[in-house]
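Just one protein chain is left out here, and the rest sit where they should.
Let's look at chain A:
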Amino acid sequence: MSVPAPHFPLAARGSLRIRLLAGTLFWIAASIAVAAWGLSSLFREHVATQFHAELKTHLNQLTAHLAVDGEEQATLSVPLSDPRLSLPYSGLYWQVDALAAEGDSAQARAARAGLLRSRSLWDSVLAVPPDAPADGEIHQHRVAGPGGGWLGMVERVVRIDEGSGTAAGAAGAKPAARAFRLIIAADETLMLEPISRFNGALWLALGILAAGLVIAALVQVIVGLAPLRSLRAALGRVRKGDAQRLEGQFPAEITPLVDEFNTVLVQNAEVIERARTQAGNLAHALKTPLSVLANAASGKDNELARLVVGQVDTAKRQVDYHLSRAHVAATLRVAGARTPLRPALEALLRTMRRIHAERQLELLLHPIAENLAFRGEEQDLQEMLGNLLDNACKWASRHVEVAARAESGQLLITIEDDGQGIAAADRHAVLRRGVRADQQVPGSGLGLSIVDELAQLYGGELSLADSPLGGLRVVLKLPAVA
């Protein structure tokens, strides 16, 4: 059953780092923006409240000082204290409009606007929108200022009883009372300037904070993902054959993964070992009856006997070939295999000296560096070298020489003999399955082709040449462990 792979957007699927950073950066940006907006509007509200509170203070002062003189003209009993009110176009203004009585003409109405004004207004009059606050109410408006900018403004309506000479906001004034509209206005820049100063400082502070957070997030991602890098390095060592399992200290979140992976490695090795054992058992189970058949038929001179001997020989070669193939197929899945070369060669030469004792050969192993190692299974190395050495021993008349060295990540193992060699034209054919250069020497056909196949599966190669000794020179190139 196949489970479809979950589909992530490309960037998120491509990089855990980008995935983590994108989330963090989004949140940093969002919270900085919300903080900036929140703080800025809080401050704006605060400044606006203060601005209007100050305007109201001036309005109260204006209300307190407003009086109506004997000619029924509104006057200020005392000038307002703020010096800005005396400075032309200073930005702070007051104005008193007389409210129109019933039946006033439009001309009269216009004349009543700007009845009294602060000196700061000079000769301009604030054009306030028509409004009629009830007694005691203070209304706020925005109006165009004399300089063209906008002014924030507060107003209230005051009724003064004729003759009393004092302002009274009291309700239920007599019809004879005169009503005035008292206005205090101030340039909004007075309010906006501290806000923009505050916003400047706010953005600087938040910018520094954001930069700090981004750096912290980057460091966190790099430090947080560092174990993944060391995991990758550990895996690389396993793949290269420097280690049999994942080694090193990993965080609690990764340790289960590492443990599982190591278990898989062990199981893998076990499966291959089992497969090999079973292949060996199969060989045993088949070859013993084949031996019985061959022995029963040998020495008898009839057609059946010849048939049996011939077929047993074919069967043996088939079994050998396919067992070797099965072995090869099972081989390369074992990760982390490393086989020192020298002990393997020495053991094989010991074996060759015994098996070919009758031939009284001189087997010479040239000095081999201690640290040369094959990146692969010991059994496969022995299989390749064993077949090559056995071949050389079968063909040699007296001398077999073995040498090995490392060259750019490869092992070069040279096996030479002083036998009759293989003609250059036949060398290619010898490497093919089951072709024998000489039927007289049993088993020599399969050997070279299996070695060639094994070597190729390991990414190496087998090459045949003439030896200075007079016979065949075989060079086996295999991956080395650095």
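Please note the rule applied: contacts are C-beta pairs under 8 Å (C-beta built on N, C-alpha and C of every residue); 3 or more make two chains touch, one makes a residue touch a chain; residues count from 1.
Everything that follows uses one rule, which is that contacts and distances are computed from a predicted model.
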Record-based protein name (UniProt) of the chain missing from this complex, from "Thiocyanate hydrolase subunit alpha", "Ion-translocating oxidoreductase complex subunit C", "ABC transporter permease" or "DNA-binding response regulator": "DNA-binding response regulator"
Among A:G91, A:G386 or A:G460, residue touching the chain not depicted: A:G386
Among A:S124, A:T351 or A:Q420, the residue in touch with the chain that has been omitted: A:T351
Selected residue (touches chain absent from view) among A:Q220, A:N295, A:Q318 or A:Q456: A:N295
Absent-chain interface as seen on chain A, which is shown: 280, 283-296, 298-299, 312, 316, 320, 327, 347-348, 350-351, 354-355, 357-358, 378-379, 382-383, 385-387, 390
